[in-house]
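Let's look at chain A:
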Amino acid sequence: MSSGTRGDGTPILETDGLQKTFGGLTAVDRVDYRLPRGDIQCLIGPNGAGKSTFFGLLTGKLRPTGGTIRYNGEDITGLMPHERVRRGISLKFQTLNIYEELRVSENLRVPCQRRDEDTRTLIEEVADLVDLTGKLDQPVDTLSYGEQQWLEIGMSIAVDPELLLLDEPTAGMTVEETERTGELIQTLVETRDMTALVVEHDIDFVRQIAEQVTVLHNGEVFRQGTIEDVAEDPEVKRIYLGEEYGGD
Partner candidate 1 sequence: MGRDNSWRNASDATLTNSRRRFLKTAAGGSVGLSAMLAGCSGNGNGNGGNGGGNGGDSETITIGDLSPRSGPNALYGTPMHNSAQLAVEEMNENGGLLGREVELVDPDPQSDTGVYQEQARRLILEDQVDVLMGGVTSASREAMRPTISENQQLYFYPALYEGGVCDEYIHLTGPTPSQQMLPLVQYMVEEFGTEVYTIAADYNFGQISARWAERYVGNEGGEIIGEEFIPLDVSDHGSTINNIQDADPDWIMSLIVGSNHVPFYSQAESSGLNKPMASTVSIGSAYEHITVDPPALESMYTAWNYMEEIPTDANEDFVSRYRERFPETEYLNQHGFSHYVSYKLYEMAVEEAGTVEMPEVNDVLESGLSISTAAGELSLDPATHHLSHNIYLAEVGEDHSINFLDTTENVEPEWLRERCSLDTESTWDDPTSEFFTDV
Partner candidate 2 sequence: MSEKKPTLPGNEFLPSIVVDGLDRVFAPFNGPNTIGNSPIFWIAFLLVALVALAYPAVTTPFRVLNTTGYVVWIFLALSLTLIWGYTGIFSFGQTAFFGLGGYTFGVVAKNLVQVTGATNLALLAAVVLPAVFAVVVGYFMFYGRVSGVYVAIITLAVTLILELLFGRTAGPQYTIGAAELGGFNGMTNIPSLAFGIEPVLVELDPVPMYYFVVGLLIAGYLALRYVVNSNYGYVLIAVRENEARTEMFGYDIRKIKLQAFAIGGAMAGLSGALFASWNNFISPPVMGIVTAALPVIWVTVGGRQTILGAIFGALGLQFLDSELAAAGSEFSVVALGVILLGVILYFSDGVVPAIASRIEDRIGSSPDESVVLEESDA
């Protein structure tokens, strides 16, 4: 298990006053957020807290209504998604977003061939990391749900990112699969000099991997701290369980 930050503590990602409104609804409300290099941090919050919108702004899928996003000190607010990826940001989508018509190896091939190294070696390397070595030639619909999720994680790291954004990486996984996913993410961060930001509901999983947790609520940063601090906070409990219950 890792503890503390490994990097020099300089932020790899910073948002200043980041804001996004849809019609009258403010989904992300002036969020100032710093992600130190080398950390694994989690983003949690009840449904509709603005987590997915926040991720959408980070990847460039959504254009912010206000505020800026800086990556390694560079303002990337106006960049296209693919330009952000080329600077080292990668995303694992919330819903499965693999190429359903293709085989496992072909799925991995698409990101792997972006790099200069020998594609086949890279595919094997990535497959090894996500435990799919024996299944490279299989069509993806023969994989279990958890394996498909791993494949997607594998595809996300195949472009060799510095910053990995994971949107609910364990949704639909069994307990064992979830645990192994946590180990995988920790291994990746430690061995590949990566930083990870994870949106997750499964609190056991958050406990397993996260150093710092940020709670979003109604589009705003509600609490930040270690998982223990946050978990004990009655206010956090309240927003999770419903106003009256928490207040009782």
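If you want to know what made the cut, all candidates are chains of the complex that A comes from, given by their letters.
Brief remarks follow.
By our rule, a contact is a pair of C-beta atoms (placed from the backbone, for glycine too) under 8 Å apart; a residue touches a chain by one contact, two chains touch by 3 or more; residues count from 1.
Just so we're clear, the structure is a prediction, and the values are computed from it rather than from any experiment.
Interface record for this complex: partner of chain A among candidates 1 or 2 is 2, by the touch criterion. Touching candidate 2 in their complex are the following residues of chain A: 59, 61, 80-82, 85-86, 90-91, 93, 97-103, 105-106, 109-111, 113-114, 118-120, 123-124, 127, 133, 136-139, 155-156, 158-159.
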